[in-house]
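First, the structure itself, so that you have it in front of you.
One chain of protein is taken out of this complex; the other chains stay put.
After this line comes chain A, so read on.
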């Protein structure tokens, strides 16, 4: 019950892999990349006195004659096929506006969602009027990026049974650069919870459903109380995610699971203390290195 108060200390970054720095070519704004004028400049660079200079902090990528700098911390730049977790901000005529941590709000068209019952028909005026019954402001959805508009806004769809409105669970908002691109972003972790690692940095933790829902589109959300053991697992996972994000560890199902296993001996609320976070992340990184090598 007593509040945990302490004096602040300089945060040391727990990084074991020094070799990683040899492979990557990291630059900060103002660093000269090359003085050779034969290269074309891409995103994140500018020409200053005939020298190609970086304008963002990130790693340099070279494709033949094109040099660009990919920033380490940025808003989500979606590509076709990315799985995202978003929150509905507006209900407009025939579409919803979804917040996905990108520069512009993404769009979910009425024609891109599954109607309850799995019917395939033309959307009528009545469907337009009852849009709010399906998705309201504040609701969370998981969706896939279908296309990118010319101004950079994403158009999404939930035309598969695995996407749709999300029910009870916890949302963790992290930086998009920390999420590793993988074949699947939906995982049922063996510790007893399920996770959706959205490419846009939004991670959704929820209790594993006992049986697969047959209803189409996932518009039915169960409001039954979640059991205490499931809650503890989800809270522990949430704190582990925050610990990994604070130490800039790449997030994917294996790293999250290792972090969970390393944290078992601590109490859930202690995981967010700086020294416990450091210890857990060090153990996780060690395990990941062992697994690689």
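The working rule: contacts are C-beta pairs under 8 Å (C-beta built on N, C-alpha and C of every residue); 3 or more make two chains touch, one makes a residue touch a chain; residues count from 1.
Definition applied: contacts and distances are computed from a predicted model.
Per UniProt, what's the omitted chain called: "Septin", "Exosome component 7", "COMD4 protein" or "AP complex subunit sigma"?
According to UniProt, the chain not displayed is called "Exosome component 7".
Just name the one of A:27, A:68, A:83 or A:140 that touches the chain not displayed here.
Considering the complete complex, A:140 is the one touching the chain left out.
Which residue, A:160, A:208 or A:267, contacts the hidden chain when the whole complex is considered?
In the complete complex, the chain left out is touched by residue A:267.
Among the options A:57, A:72, A:153 or A:170, which residue touches the chain absent from this view?
Considering the complete complex, A:170 is the one touching the chain left out.
In the full complex, which bits of chain A touch the chain not displayed? Write them out.
Within chain A, the residues that touch the unshown chain are 1-11, 87, 89, 136-140, 166-171, 221, 223, 225-226, 228, 231-232, 235-236, 238-239, 267-269, 271-274.
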